[in-house]
Structures are given as C-alpha cells and as structure tokens.
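Removed: one protein chain of the complex. Kept in place: all other protein chains.
Right after this comes chain A.
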Amino acid sequence: MILDRIRSWRPGRAGLPYLLLLPALALELLIHLIPMLTGVWVSFKQLTQFFIRNWSEAPWTGLANYRVAVDFDAPIGRSLLNSFWVTCAFTVLSVGLSWLIGTVAAIHTQDAFRGRGLLRAAFLLPYALPAYAAVITWSFMFQRDTGLVNHLLHDQLHLTGDKPFWLIGDNSFTALTTVSVWRSWPFAFLTLTAGLQNIPRELYEAAALDGAGVWQQIRRITLPSLRPVNLVLVLVLFLWTFNDFNTPFILFGKAAPEAADLISVHIYQSSFVTWNFGAGSAMSVLLLFFLLLVTSAYLFLTSRSRGADD
C-alpha cells in the first residue's frame, strides 16, 4: 500500500527528463537568453558613449540602427555588406577544405598501421592548442620580412617574385583561411574517425568480394554511412567558422584588412571600437536572423532528403 503510494508520488517516467533539464534551462535563460534579448532591445536604441552610463535610458530610435546597417549605398552599410560577402566566401572555403582534409585523413588512418596512434595524436594537435598561442604563432610566421612563410616561398622555393604581404592587403584572406582550416580540420577528422568506427567491417569485405575497388567502397559505403555525422559536422563547422572571432582578431587586431574583414570583428569594431552599441546590436540581430535562416533551411532540406532516402 505504502509502497504504491510512494511509487505514485515519484515523478513519472515521462516527467523525469524535463525535471533533469530544468537547471540547464534556468542557466540557459540566465546566460544566453536574457543577454540575447537585451541585445535585441539595445538594437532599437541610440546607445553611444553619451548614454552608456545609464544605458537603459538611451533614446529609442526605432529602426534607425537597422536602416543604417542595410543602407548599402552609404559607407557603413556597404562595408557591412562587404564584410558579409567576405565572411561567406571564407566560410565556404574554410568549411569545405576542413571537411575534405578531415575526411581524407580519417579514411587513411582507419586501418591499423604502425604509428597510427602517434599520427592521429599529431593530427589533433592544432585542435588541442590554445587558440591564442596557435594564432599568434601563425601571425609571426606570416610576417613579411621575418616570417617563415615568406622564407619558404620566396627565399627557398623562389615561388614569388617579390615578398608578398600576408597580414595586410588582399593576401590576408588567404592567410586567414589557411589558419582557420589548420585550426578546424582536426575537429572534422576527430568526428569522422569516430563515425567510421560504426561502419561494420563486413560491408567492406563483402564489397571487396564483389569486386568493388577502394574508390567505389568509399563512395558506396563510407560516405553514405557517414552521412548523419557529416550533417552535424558541416553545420557545426559552418556556425563556428561564420562566427569565428579569435582567429581574425589575433591575426589582424581590431582593424582587419578589407579583404579579411570577417563579420564578427566588423561588428565588434562597429560597437566597441567606435562606441556605437546600438548599431552594433542591430548588425548582430541581422546576423542572428541570417544564421537562423540558413540553419533552418539546412535542417529542413537535410531532413527531407533523409526522409526520401529512407
């Protein structure tokens, strides 16, 4: 009798997960949702240095900050648009290359061989290094006169006519993409290596018996089996890369060259360096909508095509 009562008093199986999620939800609200809503609220205000002390009393400007941000004929909007395109190109290249290198490396280290553990550990090194230390090292290597990159390309391989600049001017895009790929492909490698463990070996054996070559095995077995992993991987890489702040900021400082003016640093500069927090918030909110749009489109398309596959 009593036992029954206790049993009925305990939260039901259906309720338990929600109960366990509650602390996380509360923290999520506190750490993420409230600052986010504050950011949206600030984007409707004219928050400059004159009001930062009593920032809740900054004058309401309605959509003025948004109008400035999307006025692509004026310099502020034009530079935001430029920064947006730079970020898109950077993201596509960086995510694509990271994924490709990660996939090739994961497939090549799938079968056991002598020194595989060591090689895998070496591959993961960029991922394990603190971002600041790693990127600052790259910035030294990219120095025009004393850097390792020009020493190799110019002094030793004689590939360039004149010593190129990597940290200023147009080449800064190449430098930025290189460092970004270097930093993020190990994550792709790690994820895909884990994904490969789940593919039954028998599939490959059977395919080999049927006369399938390595390339066919990869196309018919490996890639389709990795599909769920890849869906998450590409999305996560996309979001991380699109929002990457550390790499450009450490590489170029607060004033990035136009060719490598990623949107995260651009917004930082628009709000913190030029003290126009309202305009910076409006740009952030626009970016938020863009990412939301891309992500939902991605999830919608991939879940639909998965439905068709099944």
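Just so we're on the same page, contacts are C-beta pairs under 8 Å (C-beta built on N, C-alpha and C of every residue); 3 or more make two chains touch, one makes a residue touch a chain; residues count from 1.
To be clear about the criterion, contacts and distances are computed from a predicted model.
*Asks:* Among "Sugar ABC transporter substrate-binding protein", "Cobalamin biosynthesis protein CobW", "NuoH-like protein" or "NADH-quinone oxidoreductase subunit N", find the name that the UniProt record gives to the complex chain excluded from display.
*Replies:* "Sugar ABC transporter substrate-binding protein"
*Asks:* So which of A:18, A:60, A:85 or A:272 would be touching the chain we can't see?
*Replies:* The one listed residue touching the chain not shown is A:272.
*Asks:* Check the options A:15, A:35 or A:117 and report the residue that touches the missing chain.
*Replies:* If we include the chain that is not displayed, A:35 is the one touching it.
*Asks:* State which residues belonging to chain A touch the missing partner chain.
*Replies:* Against the missing chain, chain A presents residues 28, 31-33, 35-36, 38-40, 42-43, 48-50, 52-53, 55, 74-76, 79, 143-145, 162-163, 165, 167-170, 228-229, 231-232, 235-236, 239-240, 242-243, 245, 253-255, 257-258, 264, 267-269, 271-277, 280-281, 283-285, 287-288, 291-292, 295, 299.
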